[in-house]
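Quick one: the structure is below, and I'll ask about it shortly.
For this depiction, one protein chain was excluded, whereas all remaining protein chains were kept in their positions.
Labels A and B are assigned to the chains in the order they are written; within every chain, residues are numbered from 1.
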Amino acid sequence: MFSGYIISVAIFVGIWVTLALSLNILTGYAGQVSLGHAAFFGIGAYTSAILSLKYGLPFWVDFLGAIIVTGLIGMVLGLPSLRVRHDFLVLATMGINFVVVAVFKYVDFFGGAMGLINIPAPSILGYSFRGGFPYLALVWAFATFTWLVSWYVSKTWVGLAFHTVRIDEEAAAAVGVSVPRFKIYAFAISSALAGGAGCLYGHFIGSLFPDTFVFVESIVVLSMVIFGGVGTLRGPVLGAIILKAAPELLRFVQDYRFTIYGALLVLMMLFQPMGLIGDDSLLWRSLTHLFRREGVGEVDS
Amino acid sequence: MSQQLRTPLLEVQRVSKRFGGLQALREVSLQTRREILGLIGPNGAGKTTLFNVISGFLPPTSGQVRYDGRTIHGRRPHQIVKMGIARTFQIVKPFGDLTVMENVLSGYGLPYYPSWRAFVGHFRTPGSESAARDILEMTDLTAWAETKASSLPIGLQRRLEIARALATGPQMLLLDEPAAGLTSQEAEELAALIRKLYEQGISLIVIEHNMAFAMDLCQRIVVLAQGQFIAEGSPADVQSNPAVIGAYLGSEV
Partner (left out) sequence: MPFMQNLSNAVVLAGTYILMAAGLTMVYGVLKVLHIAHAAVYTIGAFIGLLVFTWAGNFWLALAVAMLVSGIVGVLIYRCTYHYMLDAPRTVPLIASIGLFVMLTDLLQKGFLMGPYQKALPAGGAGLPRIQTSWFSLTPKQVLILVVTVALLAVVYLILTRTRIGLGWQAAAMDRDMAAAVGVNLNRVIAFNFFLGSALAGAAGVLVGVYNNSVFATMGDLPSYKAFIIIVLGGMGSLPGTIIASLLLALVENFLVASVGYVLPRDAIAFLVLILMLMFRPHGLLGQE
């Protein structure tokens, strides 16, 4: 039987797969490089924690509340992207992350530096659970939902518009895409999904501390997306799985976790900036070549 | 592509544009309805700036631009495309990562973008694809439909940009130096395409440096120099206009 530890790792991986996929919509599709995604993760976590802790609302309300509130706040926090691009946007999102964490830390309503504890375990239809297979299923159901949203968006006009914004904002405007509107859409969708992941995180751990959502955690999520292959549907999933599971399962890596993260990012940028299984990466081209030769399958795009 | 019996009137009224200390346009006026209008002038004459003002990429410092009686100056580019004016760029701006087909489809999506319909349904439907293929056929790009735009040579990229603009269903098309970097063979094909578009009911304004190309193709020519209107008339008139000759010679310093 799977040990409780393995299940916990799988739960964390599921949550981070969701985070990576949601950031991919913002950064990989719409091209808005954000170093503040952990802030949305945190807003979702704190929102659902407060709804359940201070208002005693049932889990599904907390969950939906986290998604909606984070999505709305994401639209507001996305406003800087309408004024600035690229490097300036990176700095702005860093700043947003910092300010959000400062709010969690210094405003008493959010528990301050001591955080929030005793977050109730989710209970659905009278059955209360925190951890174990039921929670694993819940987390991965949401991860799958996030993947489906990403897939769906990539097939619709919204997805196409996102890509035009990413590639060339002026050309996008010239084909009728309202660049500000679509940037806000990207922030809304991406942050809402991250908020959902935050809710699942908070109710699993049972307590929240501001430092969980600092800027470094944003870097972690971004590195998962870039490592796997930014802009693809498969890249963020693989990136999150590898970068989240490895340190949990390999003791010696855990100690040097960030050294390895950092080194991986640098190496990827030097040799395979398109990601491990991004389009045009060595690995992906080999894989598709292999399958195409055997007459199987289509190329993911 | 629907037949337009009457293309709306584009009115540029005394448009000026100032960038800090530089006066890029000085009280330029012109009107165009249903023609192939050439916009020529030496370097720095303000031709692209005028396009940018008309298409909404720059607000005019003063003056008015009206289309179909409605004010368009100060509007955002995506709004102006929706009203029926599309443009290409002097330095070509394809969506490099996307295929030729996807580039054209991105223009076809014009009616969807502002509405909730952008969230519903696949953008590659039999309907949209067939409309896109019609445009690809007209611009002779069918063979490259699934090729990434960034791997096309410049001549094809220019044609792609025209195809993409056509996909938005415009009544008026602003082409910024569409023949730049083309071989004479390609330029001839381009001229044929422009004439075909005109016959289909689209009105065109063409900025061109290539004198022979412009004179041969355009029915009427407007000349700008140093941000000001210098002359207008038929190609023959303009070519023999001393003010025009002076403007070009003067700029050859």
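The definition used in the following text is that contacts are C-beta pairs under 8 Å (C-beta built on N, C-alpha and C of every residue); 3 or more make two chains touch, one makes a residue touch a chain.
Computed from a predicted model, the values in this text were never measured in an experiment.
Asker: So there's a chain missing from this view; which of the remaining chains does it actually touch?
Answerer: A
Asker: From the listed residues A:Met75, A:Val165, A:Ile184 or A:Ile219, report the one that touches the chain absent from this view.
Answerer: Result: among the candidates, A:Ile219 touches the missing chain.
Asker: Out of A:Val61, A:Ala121, A:Leu265 or A:Leu283, which is the one that touches the chain we can't see?
Answerer: Residue touching the chain left out of view: A:Leu265.
Asker: May I ask you to list the residues on chain A that touch the chain which is not drawn?
Answerer: Within chain A, the residues that touch the unshown chain are 33, 35, 79-80, 83-84, 86-88, 90-92, 94-96, 98-99, 102-103, 106, 216, 219, 222-223, 226, 256-259, 261-266, 268-270, 273.
FYI, only the chains that are shown with their structure count from here on.
Asker: In the complex formed with chain B, which residues of chain A make contact?
Answerer: Spelled out, the residues of chain A in touch with chain B are 155-161, 163-164, 167-168, 170-179, 181-182.
Asker: Once bound in the complex, which stretches of chain B touch chain A?
Answerer: Contact set of chain B toward chain A: 55-57, 76-78, 81-82, 86-87, 89, 93-98, 102, 105-107, 109-110, 112-114, 117-124, 164-165, 167-168.
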